[in-house]
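Below are the structure tokens for one structure; questions will follow.
Here the complex is missing a single protein chain, while all its other protein chains stay put.
Take a look at subunit A:
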Amino acid sequence: MASAANSNLNAVRETMDVLLEISRLLNTGLDMESLSICVRLCEQGINPEALSSVIKELRKASESLKASENSTN
């Protein structure tokens, strides 16, 4: 049982590595943690199209926030 769980864990880790590599190739700008969150969301059947738009929106929001902070400072 333990070994099975272990191998499963290994597989998960490898999968994540591969996905991270693809993500890097595609220049998505996701780090390991956000990627793993995204993967979990996708695995639960979230529409990726919606998710991607959310992420983009969030990024824009944070960037413009920073910009406004900079300008105010």
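Following the convention adopted for this analysis, contacts are C-beta pairs under 8 Å (C-beta built on N, C-alpha and C of every residue); 3 or more make two chains touch, one makes a residue touch a chain; residues count from 1.
By definition in this document, contacts and distances are computed from a predicted model.
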Protein name as given in UniProt for the chain not displayed, "Ubiquitin-like-conjugating enzyme ATG10", "Ribosomal RNA-processing protein 40", "Moonshiner" or "Gamma-tubulin complex component 3": "Gamma-tubulin complex component 3"
For subunit A, residues in touch with the removed chain: 8-9, 11-16, 18-19, 21-23, 25-31, 33-34, 36-65, 67-68
